[in-house]
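Of the protein chains in this complex, all but one are displayed in their positions.
Right after this comes subunit A.
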């Protein structure tokens, strides 16, 4: 079962399609999983009857990439979606903690459950995909949903900057230097551990990372 939602409607509760509820019922009934995948101007929601044991998040690192499972600590995991532009979330039925009320959008449903799962220290796998598979603008918007959520739960000054873009840039830069100071000990520890995880990455991945980054730059230049 699948439905396609025009991209703007993904973020508007009042435009949540009726069919989404059917997919949700099906997922719970079959103890399967529900997935959202972003395209350039729409999102595809699918339900699978196959049981999966963890949340899978697909996208691209804003930083140099973290090798394997970067950490299993809540503090780190809470920050990961802020440095990872996600384009697909696969949500097992067991990690659906909120069903998304009438006043919450489809995007909110996925991101809020991701957030709750992370906060409960559930297993979440962040998987990098090729650059072209991530619609940049759409993914950035989706990521903002997570930002608004975490900002609501953690009243950190670093989250309350002039613009979301500013705050996100700061959090990305924080992978290298402690430019973002967290007041919450959990996040403060997470920020430190995340920097360690960046440093611990494999040198063998660097060339691939460089080629990928260069491809992005040359695409911008149109060459």
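The rule we apply is simple: a residue touches a chain if its C-beta (ideal position, glycine included) is under 8 Å from a C-beta of that chain, and two chains touch if they have at least 3 such contacts; residues count from 1.
Basically, contacts and distances are computed from a predicted model.
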| field | Name under which UniProt lists the unshown chain, selected from "Glycosyltransferase involved in cell wall biosynthesis", "Branched-chain amino acid ABC transporter substrate-binding protein", "Carbon starvation protein A" or "Arabinosaccharide transport system permease protein" | value | "Glycosyltransferase involved in cell wall biosynthesis"
| message | If I consider the whole complex, including the chain that's not displayed, which of A:51, A:129 or A:206 touches that chain? | response | A:206
| field | Contact residue for the chain not shown (choose from A:8, A:53, A:152 or A:178) | value | A:178
| request: Kindly state which of the options A:51, A:129 or A:216 is in contact with the chain not pictured. | output: A:216
| query | Of A:62, A:93 or A:112, which sits in contact with the chain we cannot see? | reply | A:62
| field | Chain not shown, touching residues in subunit A | value | 61-65, 136-137, 140, 161-162, 165-166, 169-170, 172-173, 175-179, 181, 198-199, 201, 203, 206-207, 209-214, 216-223
